[in-house]
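Everything on this sheet refers to the single structure shown next.
All protein chains but one are shown at their positions in the complex.
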Amino acid sequence: MGEKKASGNKITGFFKWLAADIADIGTTFTDGSWKTKLSYLIMGGGQLLRGQYARGIAFLALECGMLWFIFGFGMNYLKDFLTLGTKGRGFNPDGTISYGDNSFFILLYGLLTIIVIIALILVWRLNLRDNRNSERLLKEGKHLPSNRKDLHSLLDQNFDKTLLALPLLGIFVFTALPIIFMICVAFTNYDFNHQPPAQLFQWVGLENFRNIVTVGGKGNFGGTFFTVLLWTLVWAFFATFLNYFLGMGVAILINKKGVKLKKLWRTILVMTIAVPQFVSLLYVGKMFASDGLVNSYLIKWGIIEKAIPFWTNPTYARILIIVINLWIGIPYMMLIATGLLMNIPADLYESARIDGANQFQMFMKITLPYMLFVTGPFLLTSFIGNLNNFNVIFLLNQGQPQSMKLTGGAGYTDLLVTWLYKMTINDTNYKMAAVIGIMVFLVTAVISLVVYNFLPSVKDEEGFQ
Amino acid sequence: MKAKKRAGLTVTYIVLILISIIWLFPFFCLVLQSFRSYQGEFGGMVNYLVPKKFSLDSYKFLFQEGSQYTRWYTNTLIIAFVTALLQTIVVICVSYALSRMRFAGRRALMNVWLVLGMFPGFLTMICLYFLLKQLGLTQAGAVPGLILINVASSGMGYYVCKGYFDTIPKSLDEAARIDGASRAQILVQMIIPLAKPIIIYTALVSFMAPWCDYIFASYVAFGHSDSYNVAVAMQRWVWTNDYQGYFTRFCAGGILVAIPVTILFMCLQKYYVEGVTGGAVKG
Partner (left out) sequence: MKRKALSIALAALLTAGCFSTVSVSAEDYGSGEIKIWVAEEVKGFTDEKVAEFMEANPDMAGYTVTTEAVGEGDAATNMITDVHGGADLFGFAQDQLARLVSAGALTPIMGENAEWVAAQNDAGASAAATLGDMIFAYPLTSDNGYFLYYDKSVVKDPSTLEGILADCEAAGKGFYMEINSGWYQTAFFFATGCELSYETDEMGNFTAANVNYASPEGLAAFKKMIELSESKAFNNGSSISNAANCAAIVDGTWDSSAAKDLFGENYACAKLPTFNVDGTDYQMSGFGGFKLLGVKPQEDAGKLAVCQALAKYLSGEEVQIARYEGNGWGPSNLAAQQNDAVKADEALSALAEQLAFTVPQGQYPNDYWTLATSLGDSVISGDYKGASDDDLMAALQDFQDQCISFAE
């Protein structure tokens, strides 16, 4: 109830702020000098006339660049945004092809254009505010900051802008824009039958989402989705916690008083981190094939009669994947635990020993609570990392075995991400891949939110400092 | 009491030795396989461990005339080096800005990045491919293209580095600012030297990642074999039917990849431990 109220307040607050902001634009215009008024049309005009060339040129360049992009390029795509193109390709009498609209680029550049338009409005607003501030300063009889000072501030007070400009641009173009694009794809029919440049695709609303939650019926996408989701969660749980406890165990073993060659043991274990996984995991996967080394030697030694179906039996495959993952995961946790275990004050153990506690009791009462407390955030990130642990699954057995009970090429050891990958590469079923991607996001977000509420230390960022 | 302690130690040693055998066995096999001759014996999978005759055929194959292995290796080295360099710079920039400076929208920015990070990376593969293609950075341009992709989004991986920056007392900054140093000077002259371990960690991790990148790299190279990296080229030897009997060559090539990466890792292990431990605690 309280939360609802708060969010309600936030919304009304936003509209109040928006109204005030628009009013401010008006008063800036009416109260402003002709230099400020000029800036409403030509951004940076006011700044240039006041001698603030650095700012003026920056604003002007931004305006020119964005307008050129919007009208010279983006509008061609944006105009078809609602239909995603209508003109198909056609063959000419001489056998050559004439391509029509390309839905992919209409969607991608349409989105980009919308974003640039929004950015233009924001820059325009920033430009007005800058004009108003300058005017105020001048009215108060103060000097405007010089160009030199403006530029120098980019290395000092405004250093954050310098530092973040390129990373932000990179993340926008190569992470944010593609994600927004793929979210849009989830609402289209972009798949093997609707593939540009030969074919067009269209908006289809929520059809794909309906498809993925419908259990039974044609294709039974829903049933498969929930099977894969469940295994993804089970896998992430075991992969995280087994590695966590066994890794800690190994660290305790190595750190034990009197054990020599500590460095050697550690070095042997971290080999699995150092050697690229596409070599090591691929090979280990082959070792467990029906005719692989393990089965061959077991048969040769007469231990088993018939090869163990490690990868073809769903249950065996799932267990084996979790076990092999220990091979990769234990060293990682061992390294972390080694450092942290040394931080536990030795006198804690000393006094426990005097009280007559045995090793196990000391672990349960001292070591474990400390480790759990310190590595709480790590467990969360590691759980989320395992939800998306593509390499282990894909290099070991590509999500096999498939089954008549599952659809869309999914196998019993497929995680949502490996399934997504198969849909993209094998089936070029981009619409369903996009839907699965959104589902992965939802799962991750829900888990993170829940855990965040359990872990107060994560929320309090400044608390660390 | 002493006997009990000794027994405990013996058990520990036995467990450690067992673990070591399990951990090293696959690598041992891999090395043995790479010495099997694909000419004299058989280049595919076999069900015995020790080659009947040891030979260097598979290694010779990698460097014989007409083999592109060195080309792929060089590509990967270039990608790894440049990515490590640029990515480290980006991460330092972002971490410093987020750790030391307070600006409007900082919290929001971090939250947006957190949300973006919750989408699986493979989701956007097709879109990234076409974006790169528009820039001419696929096929023949795949190497710079991959570097661009690796570096462009690396700003979002600031957690560990920022966490470390947070532990450097802010009073140091303030003292320097009173002495007239600008923010930029503080970053270059003070923070970077103090944060050496985490910077080495960042560089090491970003150097190692491209060696294992075969999914997106093969997408971007798009059949242009001059632009392959080692992982892309060699996984074809195992996974496509066009390459029969290339398994021992795969093992040999894989070992040549693993050796330098492993040596580098072992040398910088200390920093790696510092990084992951710090990262684990800070989340």
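Letters A and B mark the chains in the order given here, with residues in each chain numbered from 1 onward.
Simple rule for what comes next: a contact is a pair of C-beta atoms (placed from the backbone, for glycine too) under 8 Å apart; a residue touches a chain by one contact, two chains touch by 3 or more.
As the structure is a computational prediction, the values presented were derived from the model and not from experiment.
Contact with the undisplayed chain is limited, among A:Trp17, A:Trp68 or A:Phe192, to A:Phe192. Across B:Ile126, B:Leu187 or B:Val205, the residue that sits in touch with the chain not pictured is B:Ile126. Touch with the chain that is not drawn comes from one residue among A:Trp34, A:Phe71 or A:Tyr99, which is A:Tyr99.
In the full complex, subunit B touches the omitted chain through residues 42-47, 126, 129-130, 133, 138-139, 219, 222-225, 236, 240-247.
Even with one chain removed from view, subunit A keeps its contact list with that chain: residues 88-91, 93-99, 192-193, 195, 197-200, 218-219, 286, 289-292, 296, 299, 305-307, 309, 312-314, 400-409, 411, 425-428.
Just so it is clear, only the chains that are shown with their structure count from here on.
Those residues of subunit A lying in contact with subunit B across their complex are 104-105, 108, 152, 155-157, 159-164, 166-168, 170-171, 173-179, 181-182, 250, 253-254, 256, 258-259, 265-280, 282-284, 286-287, 289, 291-293, 296-297, 327, 331-332, 335-336, 338-340, 374-378, 380-381, 384, 388, 390-391, 416-417, 420-421, 424, 430, 433-434, 437-438, 440-441, 444-445, 448, 458, 464-465. Those residues of subunit B lying in contact with subunit A across their complex are 5, 9, 12-13, 15-16, 19-20, 22-24, 26-27, 29-30, 33, 45, 47-49, 90, 93-94, 96-97, 101, 103, 109, 112-113, 115-116, 118-128, 130-131, 148-149, 151-156, 163, 166-167, 170, 182-185, 187, 208, 211-212, 214-215, 231, 234-235, 238, 251, 254-255, 257-258, 261-262, 265-266, 269, 272-274, 276-277, 279-283.
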